[in-house]
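For this depiction, one protein chain was excluded, whereas all remaining protein chains were kept in their positions.
And then chain A:
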Amino acid sequence: MFNRDRWREILEVLTSNVGRTILTAFGVCWGIFILIVLLAAGKGFENGIRADFGDIATNTMFMWTRRTTKPYEGLPKDRSFEFKVSDVQAIWDNVPNLRFVSPRNQLGGFRGGGNVIRGIRVGAYNVYGDYPEIINQDPMTVTSGRFINHNDIREKRKVAVIGQGVKSELYEKGEEVLGSYIKIQGVNFMVIGTYKKKNNDGDGEEAQKEIYVPFTSFAQAFNRGEDVGWMAITAHDGSSISRLKEDIIRVMKERHKVHPEDNRAVGHFDLYEQFNRVESLFVGLKAIAYLVGIMVLLSGIIGVSNIMLIVVKERTKEIGIRRALGEQPWSIKKQILMESIFLTIISGMAGIIFGSLVIYGINSLLDSVGPVDMFINPSVSVGVVSGALVILMVSGLLAGFIPANSAIKVRPIEALRTD
């Protein structure tokens, strides 16, 4: 393989007709260029959409209670029920592969009245009673102080973490926030931290106007007892929440004496399912990129194959001489194959480099004109590039296959005929 004479010969053959070699190489170069650019564009689009989803753990479902629609075990229909704190443990015990189960209580909500007072200022905010794990499911950056922790939960401390939006409405500019008190529905909570959520469009404003307090203190302060308003459940990355949610809901139905076929009693929203729909769009995009790219590449490959056939034809006599001198058929075949693979890979590399430069150009253009909607950082990964190289290697092999076979099909005696 790494034989100096062989390589010299490959170079001799390919440089003997430079113009033709370059034109042939251009076909493959163009194909791989299209493939790379299409994949990068798809990736840019994907990045854009993903940014819109924000950092929310996508393998997550939300679950709440509604009224039952079927009588069961002597209980009437239209009965309302609540999740209990003990349900959390039951879910942990009965359903495997879960990462977080966060019970949650909530005050306020969409267009709620003013419920938070500080001095003479009043605001209407969503107030959540949460466990510390929620920060993993609905990621936010703590900009000052700290987030709630398990000591807060255990000791039912009346502490609160407020959003930037809350801070700017309830506080003067430059005023010290940490250690101050806000009154939530008449109960004083000490502010221990502020947070900022990554701006995803639409409800970006709203997301900054939330207040997080420990679940236990919330329950005590606002008389929720053991009740749980809703739950946010995240599964481990390996297993989809869409599949686990059936089990979770079944456990809930059993515990709350709900008819197993009552599909309305437990409300839920499956973020993963939504995300999956978009995900399959990405897959489709990628498939199209590969399809188009490989089709274009294919025409380049056919070009290479064609030229190799011509080269073999031109060298029929030479091949005959070599065989008369005792070169093994396999060696000739290898020579042709290596020429073909070498040509394909070199031109493919040129295509990859050219494509990367174009992507680099687009990126710096995007940087200079500012963010474009739904299109961020088009790029190709090392994996894609090495994948492209494998494709090139295989296609070079395929392109050389027919010419190589035709090279050794000619019998030396026919090749040597002087006429």
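Assume a residue touches a chain if its C-beta (ideal position, glycine included) is under 8 Å from a C-beta of that chain, and two chains touch if they have at least 3 such contacts; residues count from 1.
Heads up, the rule we're going with is that contacts and distances are computed from a predicted model.
UniProt records the chain missing from this view under the protein name "ABC transporter ATP-binding protein", selected from "Gas vesicle protein A", "Cytochrome bc1 complex Rieske iron-sulfur subunit", "Acyl carrier protein" or "ABC transporter ATP-binding protein". Residue in contact with the omitted chain (choice from A:I233, A:M252 or A:I408): A:I408.
The chain that is not drawn here is touched, among residues A:I22, A:L178, A:A324 or A:V372, by A:A324.
Residue-level contact of chain A with the missing chain is found at 4-5, 12-13, 16, 317-318, 320-331, 408, 411-413, 416, 418.
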